[in-house]
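Of the protein chains in this complex, one is absent; all others appear in place.
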Amino acid sequence: MARSDKKALSVLTSGFMKENPVLKLVLGTCPTLAVTTMARNGIGMGIAATFVLLGSNIVISLIRKIVPDKVRIPVFITVIAGFTTIADMLLHAFLPDVYKELGIYIPLIVVNCIIFARAEMFASKNGVGMSILDALGMGAGFTIALLLMGSVREILGAGTWMGIPVTKNLVDPAVIMILPPGGFLAFGFIVAAIQKLSVLKVRNKEIAGGCDMNCAGCAAAVDGGDKQ
Amino acid sequence: MWDSIIKPTLVLFLVCAVITGALAYVNSITENIIQRRMEEQQEQFRKEVMDGADRFTEIKPEGLPERITGVYEAYRNDAIIGYVMDVTTKGYGGAMKLTVGINTEGRVTGVIIGDNNETPGLGSRAKEPGFIDQFKGVTAAETLSVVKQNKNSDNEIQAISGATITSRAVTEGVQAALDSVRLIMNGGN
Partner (left out) sequence: MREIILIAIAAIFVENFVLSKFLGICPFLGVSKKTSTAVGMGGAIIFVITLSSAITWFIYEYMLKPNDLTYLRTIAFILVIAALVQLVETVMKKFMPPLYRALGIYLPLITTNCAVLGAALLIIEREYTFLKAVVFGFASAVGFTLALVLFSGVRERIETNDIPPAFRGLPITLIAAALVSVAFFGFQGLFGI
């Protein structure tokens, strides 16, 4: 029993750092760059995406045995789209400020590679309990990455953090950080920092190959896992 | 036959049906909340553009341009002090909702920009006092026009640099409201 406990823990925590969906697996880059103009928006998106991820992982894990392979992809898409729409409606009704800030990127959660990849590679092959842990882990990792990006961009670009002035009154902020180029810059430097800190040389080689490998993983997921 | 065609189709259909049902349910709940909040906010906007009004009554005059989506008489102590108009205008990123207050002298008392999809940092700056306050005190005496350089008269509105389309959209909306109020007041409402 100790072994399955350890497995559960590793499933939960791998999403934080070792297999962080954004910073290591390079999935879900669109929202990472788009909504991180403020730390608060990053958190909002992270939570919304985690909600969708959780819902879809649970449902897909529950029905995994009765879904024929042929319609696997449309079923996954429908489930994910369903939860995305629910998240959209709930945000609109209960958190209108967040809804306005995140705008079009809320429905775009449905094409967030992270969710589809986890559905294909984990939820469709594991029980509900594990799938929940996986969703929470990956969701947390995603949110952490967004928070990091959002914080860097907000502090450097507006001098505030979560709306609280930090350096605003001391130094003129570098507005470019909250503009599109700043998104690329922040992401680039953060990944560079992580690559530097990463002890695993193997990881370096994989990422050095560019997005190819991981997008291939995502594509393989979409295509039907054959190439995996 | 069962395995290759019927079962997959059935499962897919079932999943779609369940999900659609769930969405319809969530929608029915959230729809009301959203609706209610929008009405509250509109009421708030009306108070803001017509300072001192204690009551608004909706009226439905005929013959107004389609973009006027709501007309309210503003009262203070049971006397009409002006009108508030809900105007929809076409901005850069789609529809923009304006709330325009005009007093009985035909002067604009305030404009508030509500829902819009204008570009953050450019068109969204139309909400800033530097731009929107230009409309205060404007009348329908001369048609409003948008200028890019400094303005020479009250009826010239200086556009936000880099957001001409947005600036024009707001100006057209306010113009429509001014014209409509003139129609209403002349029509002996």
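A and B label the chains in the order they appear, each numbered from 1.
The definition used in the following text is that a contact is a pair of C-beta atoms (placed from the backbone, for glycine too) under 8 Å apart; a residue touches a chain by one contact, two chains touch by 3 or more.
None of the values given here were measured: they were computed from a predicted structure.
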Check the options B:Pro65, B:Gly94 or B:Gly137 and report the residue that touches the missing chain. B:Gly94
Touching the absent chain when the full complex is considered, from A:Asn20, A:Ser61, A:Thr84 or A:Ser124: A:Thr84
Given that one chain is not shown, which residue among A:Leu12, A:Leu33, A:Val98 or A:Ala145 touches it? A:Leu33
For the chain that got dropped from the picture, name the residues of chain A it touches. 26-27, 29-30, 33-34, 73-74, 77-78, 81-82, 84-85, 88-89, 104, 107-108, 110-113, 116, 176, 179-185, 187-189, 191-193, 195-196, 204, 207-212, 214-216, 218-220, 222-223, 227
Identify the residues of chain B touching the omitted chain, counting contacts across the whole complex. 19-20, 23, 27, 90, 92-95, 117, 119, 122, 161-162, 164-165
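The working rule: only the chains that are shown with their structure count from here on.
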Chain centre separation (chain A, chain B; CA means) in Å: 36
Complex contact set, residues of chain A against chain B: 63, 66-68, 70-71, 74-75, 78-79, 81-82, 85-86, 89-90, 92-94, 96, 103, 179
Which residues of chain B touch chain A once you look at their complex with the stated criterion? 3-4, 7-9, 11-12, 15-16, 19, 22-23, 26-27, 29-30, 33-34, 37, 117, 121
